[in-house]
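The complex appears here minus one protein chain, its other protein chains still in place.
Just so it is clear, A, B and C label the chains in written order, and each chain counts residues from 1 on its own.
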């Protein structure tokens, strides 16, 4: 039985806590949040203890591992505290939107031998994972073209969230950079980004963009395309298409049911796509936590690491430089 | 070059004539119709001679074969005339809606050695044919269940046409009885039909039905279901599903294009199905005429025979008896 | 917090217990099974007490409701015991395969005022439910044709299960009879069944069938078709198609993911369908338990009642009579 401390019990932390509790070999024992009522709400539902003192949760002997789902700018601090406490960590993405903080964290983590899994949940989605597994198994031969469509269901989030999120490339495209690395099985080495303001004036006010197209080249020469929008009105549009010498494999969109309608207005009409990331990626969140528990139990390396978070952010930085300077940018992974 | 006389140049005859003319090894030389203007319209477009005298067309030395597309109640007479003239015949379905006339025609045809292909065009549809070919090739193992959906795009045709058509089972279901025999590769031996009046009061006035469900058993024990309606409002709904020990193969509906729409009202919305039989079965009509020309050239037996028309009508008669008497009916093929 | 006693903790009971435990307002307090180890396995996982004495579970003050998931032939006895104990009941389908026992149970239940929800789980499937909701809302106008495809993933279950199950019509088709009643919103009044042995010789040995086609007529004149097979090799084939004056709405099959493959062997290839009923109907089982908890909390009538189970069984009996005597059968609902 792996006993979790949940650090941050807002919407996402509460969801994670419920998934932990549903596992036969895991439970939630402590819930920390700076807001006492939020910590209490999750804790009481799951028979756990609530606290607003993170050290109480980290120091508790009945906490075997922590799940960090607090605001992004607290991730690095909590990662280091948990590492010091010697607790295995499952941390929501991103590590941070400030590359300097991420690199400082990386250096300081060298002092610890701690299990840290980063929450790139989409790697665990059954449809996206099937694409990656097919590529890795050689089903489509050498990968030649990878096309990732990733458009948020709209409208855009409120201004304070947008201000803190690091912008489109660090907040949204970062999932796609990670997906590209996951499916490619190698690094992207060159990035070109074209972007625009098409959705809402707020993005321009924040010196950000809401619409983007990115192309990348991988080490071995495969080409990657990502397109992003901050809004659709038909649901969460999330697709991955891998094309190679022997064929193509695609991850298509998910809907609430398999019903279709046929009438004078058209045929085969399906429902809007699953709208919200918690619904769309429910199975992925479950598999992610399952994988973390299994890794801790087995003492193996987690399937998504700090380095994956660092490198995805380096791709976001490259895309931002490319967009601002309107030129292709080589990615320098340094000692990441 | 196979030179055709077209007997009957209404809408369907005119369509057939155009397809003949588009073949590299066939042409139309004579057009007969009781309405001089109709005969003239088709003939002038194709550089053929028009006539209202059927014997002129049948006796013309530059007519190598005839295509009968006149009203149903004239088919038997024209078949016998053409047989007497020794011209290969492609005749629109049905032979007749009166089983006694069909059986009399069968006996009288025994005096002639004439090529006669019956116009069950759906056998030539690429999608339906792929189902039959898969079954015949053993792809799905022994056939166990066959489900045929066949619903006319609405509204129903005008009263005079309905009065002459022989009713739903002889006019519409007959295509499905033939499709069942085609896919089964054997005879249906028992029929039960349940029917209703749901679409338009005119059908009840004519002692006919507009909605039906039929089940049949084949010689070897496969089960068949047909469902019919005289009206849809989303286009011509035409599907065939064959299920067997090793899998399932389906013929799905056709649309004018492959465009799909995704918006707040739903996703993956396609256009209404192809509406009219001339559009939906265009490729089938072309392949049907192609097959006839090839048979005549090679001197081989046509792929759809008089016997196929006779037996499909016997199934319609059995369905009518079943519906009227509300009991399953064994089919007596006699010497058909 | 609704505290459940689970009566029967085999595969299905254990699944139900896990779903109960995942609800925020319900928990499992007692687990009964005739096999102590099975009761213990479920109980220990969920922090409940295990017993092999059903009266201990039914009499426990910390049991507010019972979920019956024991073998079918024990359902009636447990229903009556629970009714006597005054505990709301969620009982797996069927009530019993013996119509006499069901009718006796019905009469004896008249002495109690107990909430009883029957486990026709498919009514809660999001896809099937969307079909019924569309019909009930008038989206397709008057219902004219209803086609239900229901084929078990193979191979057939072991002989002892087949011997106890009551045969294809009472075991498999009964779900489809209930689905028909659910979508129709009225009763089916006439049934004709054609059946065959195509899958495995064991069914003939048991005087049962493995393949069937059924047609029914509803009170208002809509026509219904059901087709069943005891085996597919592409997964659990479960579809509902409702056709009416204004259009068609369909519930299509579910798959593990949305991945598709395109190569020299074909395009758009999807995975096999979800195979096992526990996977295929997972969301339905969750919604079913959710509905029961809500009914008990609100004191309202459950969405699936004893009468629904009784009437579906009467349809199965009619289908059996129709198949054995090869004639359409009127359904006598008597005082059901």
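Note that in this section contacts are C-beta pairs under 8 Å (C-beta built on N, C-alpha and C of every residue); 3 or more make two chains touch, one makes a residue touch a chain.
Since the structure is predicted, the reported quantities are computational estimates derived from the model, not experimental observations.
Enquirer: Sort through B:130, B:165, B:202 or B:295 and give me the one touching the missing partner chain.
Expert: Considering the complete complex, B:130 is the one touching the chain left out.
Enquirer: For the full complex, which residue in A:1, A:35 or A:142 touches the chain that was left out?
Expert: For the chain that is not drawn, the touching residue is A:142.
Enquirer: Touch as defined at the start, partner being the missing chain; which of A:1, A:164 or A:246 qualifies?
Expert: Looking across A:1, A:164 or A:246, the contact with the absent chain belongs to A:246.
Enquirer: In the full complex, which of C:67, C:162 or C:273 touches the chain missing from this view?
Expert: C:273
Enquirer: In the complete complex, which positions of chain B touch the hidden chain?
Expert: Touch set of chain B with respect to the missing chain: 22, 24, 45, 125-127, 129-131, 134, 139-140, 246-254, 256-264, 271.
Enquirer: For review purposes, identify every residue of chain A that touches the missing chain, sorted by number.
Expert: Chain A touches the missing chain through residues 142, 144-145, 147, 149, 151, 190, 192, 194-199, 211-213, 215-217, 221-225, 227, 229, 231-234, 237, 243, 245-248, 326-328.
Enquirer: Using the document's contact rule, name the residues of chain C that touch the chain not shown here.
Expert: Contacting residues on chain C, toward the hidden partner: 233-235, 253, 255, 260-273.
Here, only the chains that are shown with their structure count from here on.
Enquirer: Taking each chain's centre as the mean of its Cα atoms, which chain lies farthest from chain A?
Expert: The chain farthest from chain A, judged by C-alpha centres, is B.
Enquirer: Taking each chain's centre as the mean position of its Cα atoms, how many Å separate chain A from chain B?
Expert: That pair's centroid distance is 57 Å.
Enquirer: Distance from the CA centroid of chain B to that of chain C, rounded to the nearest Å?
Expert: Their C-alpha centroids are separated by 42 Å.
Enquirer: Could you list which residues of chain B touch at least two other chains?
Expert: Within chain B, the residues that touch at least two other chains are 233-234.
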